[in-house]
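Of the protein chains in this complex, one is absent; all others appear in place.
So that you can tell them apart, the chains are marked A, B and C in the order they are listed, and the count of residues begins at 1 in each.
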Amino acid sequence: MIRVSVVGAKGRMGATVVDAVKNAPDTELAKALDAGDDLTQITPENTDVVVEFTVPAASLDNVLALVNQGVNVVVGTTGWTDEKLARVKEALASHPDVSVFIAPNFAISTVLAENFAAQAAKYFESVEIVEMHHPNKVDAPSGTAIHTAHAIAAARKDAGMGPIPDNTQTDGGSRGQVVDGIHVHAVRLRGLNAHEEVLFGNPGEQLVLRADSFDRSSFMPGVLLAVRHAGENPGTVTVGLDNYLDL
Amino acid sequence: MIRVSVVGAKGRMGATVVDAVKNAPDTELAKALDAGDDLTQITPENTDVVVEFTVPAASLDNVLALVNQGVNVVVGTTGWTDEKLARVKEALASHPDVSVFIAPNFAISTVLAENFAAQAAKYFESVEIVEMHHPNKVDAPSGTAIHTAHAIAAARKDAGMGPIPDNTQTDGGSRGQVVDGIHVHAVRLRGLNAHEEVLFGNPGEQLVLRADSFDRSSFMPGVLLAVRHAGENPGTVTVGLDNYLDL
Amino acid sequence: MIRVSVVGAKGRMGATVVDAVKNAPDTELAKALDAGDDLTQITPENTDVVVEFTVPAASLDNVLALVNQGVNVVVGTTGWTDEKLARVKEALASHPDVSVFIAPNFAISTVLAENFAAQAAKYFESVEIVEMHHPNKVDAPSGTAIHTAHAIAAARKDAGMGPIPDNTQTDGGSRGQVVDGIHVHAVRLRGLNAHEEVLFGNPGEQLVLRADSFDRSSFMPGVLLAVRHAGENPGTVTVGLDNYLDL
Partner (left out) sequence: MIRVSVVGAKGRMGATVVDAVKNAPDTELAKALDAGDDLTQITPENTDVVVEFTVPAASLDNVLALVNQGVNVVVGTTGWTDEKLARVKEALASHPDVSVFIAPNFAISTVLAENFAAQAAKYFESVEIVEMHHPNKVDAPSGTAIHTAHAIAAARKDAGMGPIPDNTQTDGGSRGQVVDGIHVHAVRLRGLNAHEEVLFGNPGEQLVLRADSFDRSSFMPGVLLAVRHAGENPGTVTVGLDNYLDL
C-alpha cells in the first residue's frame, strides 16, 4: 500500500483526492491537512507521497517545506512560474532522494488530446483550437489551450511548415486570439465544466480531437497515476502527466 | 411544369441551379443567361420565375430589369442593403403583379437552425455561436452567424432576460466578437465548407444546434422551394426562406 | 410564494427538488415526505402543488392519494402506462378542481430537441438517432429516444414521405434498432450521463440537434416551470413539458 498524505484536504479538489486515495486498492490515507495545519506532521516515516492541492499563493511554501521534510510531492496547484520552479530545484539539490511532480492538468483525456495534437500537427494544413468552460472562469483562453497551441506550433515549425491558410480580410474579433500562429477560441457557457476541441483540416478531410472534463472526478485517475510513479527521478522536478503515459 | 430561367447560369451556383431545375420533376429550364446576355429575352411568355445568382455589383440592376419585364424573381446573390431593397420595392410599385424573393441563405438546415435558435433562446442562461468555414472566405464572422446572433438577442430581449453570465477578467481576444451581446467565434479550416453551431447552456444541461453545408448541392432544395412559392405575395419583396417553411 | 411539498424527498431527484424549491425566489417548501410517511399531512391548506419523484411501483398510489386530498400534483416518476393514466383520470373526475401534470423528461434541452426534431423531420431525406448514457442504465434505447423516433416518424408520415434511403446489404447489428422506421443507436460510456443526438441529412447538408443532460440539476428548471403552471387545466392529466413551452 502506498501511504498518501493530502495537503489542502478540505478544498474541493483535496477532498476529492482524499476520497480517491481511500477508495483505490493500492493507496491508503496517511495525513489529511489543510491551511493552518503543521506540515511537519508529514514525515517519511508515515508518508510515501504527499498530494498538494491548495492555492497558488501557498503552494510554493508548502512544497519547499515538504521537500525539506524529505517526502515526495505530487502538486496539483496551478500558477507555477520558472522562478518558483527554480526555488524547488534549489531545495531538491539538498534533498537528492526526494522527487517533485507537477501537473498543469491531471485529466488523462486532456493530456492525451494535447499529445495527439502534437503528433498530428505536421500532417494538416489547417488547425484551430476551441476551448469551452463554465462562465465563472476568470482567464481566457485556458492555460491548457495555450499549452496545446504552443505544442502544435512547435511541431509545425519542426516540420518546416508555413503559415496556416487564412484569407480573412474583415473581422471584428471573431477569429479569436492568435497564440504562436494558432487561432484559439474560448467559449463560456453555463452547464459546461472544462472542454477542449482541436480541429485539423486538409482538402476534403478533418480530424477532431475533443477532451471533456465533466467534473473533478476526472482528475483522480491522473492523480493516482502520478502517486504510483512518485519517487521516480529523485532530485528533480518532473512537469506534465505525459511523462507517465505510455505514448 | 414551372418554367424557370437562370441568370448567372455560368457561375458555380448558377450552373448548379440549371442542373437542379432540369432534374426536378416539376420544373423545366427556360432561358439560361449569363453576364453580357440580353435580359429582355426573359418574358412572362417563356418564364414563370427567374433565379438570379450573380454578384453583388450586378444583382440590383438585374432584378430591376427583370421586374420591369414582368417576371417573378428568386434572388440568391448576397450583398442586399436597405437602400437596394427600397429600389426594388419602388420598381414593384409599378408592377404589383410581380413578386421578388431574396434569401440570405438557401440551406434548409441553416435556416432551421437559426429558427430553432430563436425559439430556444429564452430558455437558456448562456448562448454562444461558433461558425466554421473554408479558409478562402474573406469576411468573418459569416453573415449567417451575425443574423443568428441578432435573432437570439431579440428573443432574449423580448423575454426580458439580462446579460449572459461571463466572469472573464483577462483575455487576449479568445472570447470572440460580441454581436448584440452574443459572443460569435469564426473558425477557418481547409476541408470545411460552411458550418454553424449554436451552443445553449443552463445549469447541468446543454443544447447544441448544428448546421453543416458540405457543398453547393445543399442549397438546391431551398432554391426549388422558393421557385415553387414564386408569385406569392405579388408586389412585395419577401426576404428569408423561413417564410416558406412550416415552423 | 408557491407552497410546494415533495414526495420522495430523500431520493436523489427528490432531494434535488427540495433544494431547488428552497432556492427559487417564488417557491417555498411545505412538506418533505418520503416512503412510509403519511401523505394525508399534505392538504390544500398547506400546499399549492406536490412534486412526486418516487419509484414506478409507488407512484400511482401516491398520485391517487394526493388527488383525493385535493392537491395539484407534478409527477416526475417514470413508468406511466395508459392503464395507470386511466386510473388517475377516473380519480380526477371526482376532483374537477385538481390538476395532474406528468413529464417523461424535465430537461428543457431534451424537450426542445425533440420538438425541433419533429418540426425539422419533413425537410430531410434521412434521419437517425444516437443516444448516449452512463453504463449503469438498464434499458436501451432510452425512453426519450423512442419517444423522439415516434415523433419524427409521425411527422414524416403526415408529410407523405417514403422510407429513408438505406442500401445496406450486409450488417451484423451495427445499424441499430429500428423504431417506427427510424434507426436508433444507444451508446453506453462511463463518464456520460444522458445525451441525445438527432442527425438529419439531405444532399450536401446535415442538421444536428444535440441535448446534453450532465447531471440532475438539469431537470430543475423544468420542474419549476411545471410547478409554476400547476393548477392549469383542472380536472385533467397533462403529459409533457412541451405543453408549458412557448414553441
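Quick notes on this one:
The criterion applied here is as follows: contacts are C-beta pairs under 8 Å (C-beta built on N, C-alpha and C of every residue); 3 or more make two chains touch, one makes a residue touch a chain.
Fair warning: this is a prediction, and the values are worked out from it, not measured in the lab.
Touch with the chain that is not drawn comes from one residue among A:Ala113, A:Ala140, A:Ala153 or A:Ile182, which is A:Ala113. From the set A:Leu209, A:Val223 or A:Val237, the residue in touch with the chain omitted from the display is A:Leu209, counting the whole complex. Contact between chain B and the absent chain runs through residues 191, 193, 212, 214, 218.
Not every partner is drawn; the one left out touches chain C at residues 124-128, 130-132, 135-141, 145, 164-178, 183-192, 199-206. Residues of chain A that touch the chain left out of the display are 107-110, 112-113, 116, 119-120, 122-124, 200, 202-221, 245-247.
The definition used in the following text is that only the chains that are shown with their structure count from here on.
Taking the mean of all protein Cα atoms as the centre, the chain whose own Cα mean lies nearest is C. As for how the two copies chain B and chain C face one another, over half of their interface residue numbers coincide. Centroid to centroid, with C-alpha atoms defining each point, chain A and chain B lie 44 Å apart. Between chain A and chain C, the centres computed from C-alpha atoms are 39 Å apart.
Remark: chain B and chain C have CA centroids separated by 36 Å (rounded to whole angstrom). Counting partner chains per residue, chain B shows two or more touched chains at residues 124, 200, 202-206.
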